[in-house]
Structures are given as C-alpha cells and as structure tokens.
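Note that one protein chain of the assembly has been removed; the remaining protein chains are unaltered in position.
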Amino acid sequence: MTSSSMAPMPLMPHQQKSRTQTKLGNFNHGMLVVFDDPMTKDNHLLSPQMAGAQGFYFYDMKNAYSAWFSYTLIFNSTKHKGTINIMGADLMDEETRDFSVFGGTGDFFMTRGIVTIRTDITQGAYYF
Amino acid sequence: MTSSSMAPMPLMPHQQKSRTQTKLGNFNHGMLVVFDDPMTKDNHLLSPQMAGAQGFYFYDMKNAYSAWFSYTLIFNSTKHKGTINIMGADLMDEETRDFSVFGGTGDFFMTRGIVTIRTDITQGAYYF
Partner (left out) sequence: MTSSSMAPMPLMPHQQKSRTQTKLGNFNHGMLVVFDDPMTKDNHLLSPQMAGAQGFYFYDMKNAYSAWFSYTLIFNSTKHKGTINIMGADLMDEETRDFSVFGGTGDFFMTRGIVTIRTDITQGAYYF
C-alpha cells in the first residue's frame, strides 16, 4: 500500500476532545482526541463503511496547526477481515502527508508501507 | 513470535486511570490508562515475573467496549535482556485479538510479528 484511496472523513460526532489543550499558543497544543471513525471509498458520509479507523491524535505545535496520529484500520466484512496499524506526523500545512504502515493482522498480516492522506475540508472547531 | 504464551494479568494496582473518560456513551470512550504490569508464564499473580509490560491503552468506541494498546515488553533477567514493542486495536468482543510486533531491542533486535491475546477474566471497574 503506497497510497490510500480511502478518504478520512471530517471530524465526526464519534470523535470527542478527550483532553483539553494547554495554554501554549493558539493551535490547540496538547489537545488529544480519541476517535472511532467510519472509512468509505468515496468522500460521501452516507456511503457504505469499508473499515473503521480507531486511534488517537494530538496537536503538537505552538506556532501552527500540526498533529500526530496513531490508529488502526479495522476491516470486518466478507471482503476483508483484519487490521492495519498506522502512525505518523500530520504536517497539516502540506498538500499531502505520509504516515507509516508498520504492521497488520488477518488479511493484512505483516503489512508495511505508507498511507498518504489529503484534507478534503476543514470545519471550524465551533462545529463540535 | 506468532503467539504469546504469556498471559496479560488482570488490571492491577500498578494501573491507574490517568485521564477521565468522556461523556460519549457508556463504554468509557476516551479513558486513557497508563500501565506497568508484571508478565508471567502462567496465569498466577504470584508466579515469577518474566517481563514487564509498560505502555498505555484507551477505550475508543461509543457503542461497545473496544480499546487500543501500545506498549513495550521489557525483559531484564539473566535469560533475556531487551525490549519488544507492540501496538494494535483490542477488539474486546473477539475471543482472541492480534497486535503488531513492530520492533525490538537487545536480545529481540528488530523483532517483528504478531502477539495474540486472550482475556482470562474481566473484573468490574468498581474494583479499582
């Protein structure tokens, strides 16, 4: 896997800020979010769910928005059954960002590679 | 390593809920626990400690119990010296679950593989 065609959905009600950010700067430094999000093949929220993405991220820069992710893609369908483990820095200013795929189980036993993500849309935090 | 014969002990006084869960659902969504647990060859709490398991987990589902682990097995004995790094989703409803082994140091230099875990017993949270 050198590129993912699955688009991460925007922040969802499944997500919840589970630790408050620090007072360092204006970019949520230290805020940690645990998430459990649906993954779909296209960018439509109501499309069939291909997998779940479970894990966490936190913001880690004082002077800009930047985050760090670690999560697992969980497949549990007739087509795929297994997990893919992913981790990396999300340099939010870049057009695309790469995470490391460092392991997997089931159908994805010992998977390695890179996941490339791209932001579809950014919605204000007031949304949640 | 495709299977671990070492049974993780139940929640211990070494563990402590170190961040409170969110209000999302009734399954501790967002609760993060840092742990430092003994590992033994059998399931007896008073057996000799083979290794330590240090790391963290958090609950990440709104509708059911599910967790996500990342930790290190630390061996420091005459028999084994080194670490094994482990991470993955803990789908608590499954009979067995697989984590990725993505690295190690010392005697376990560059270890890769899978750890399979199984729950021995679940004790209510009121215990702690």
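First chain written, first letter: the chains are A and B, and each begins at residue 1.
Operating definition for what follows: a residue touches a chain if its C-beta (ideal position, glycine included) is under 8 Å from a C-beta of that chain, and two chains touch if they have at least 3 such contacts.
All of these numbers come straight from a predicted model, not from anything done at the bench.
Trainee: If I consider the whole complex, including the chain that's not displayed, which of B:S47, B:T72 or B:T116 touches that chain?
Mentor: Here the residue in touch with the unshown chain is B:T72.
Trainee: Identify the residues of chain B touching the omitted chain, counting contacts across the whole complex.
Mentor: Answer for chain B: residues 14, 16-19, 32, 34-36, 54-56, 70-72, 74, 83, 85, 87, 102-106, 109-110 touch the chain left out.
Trainee: Could you please point out the chain A residues that touch the chain left off the display?
Mentor: 19, 21-24, 29-32, 58-62, 66, 68, 70, 87-89, 91, 98-102, 112-114
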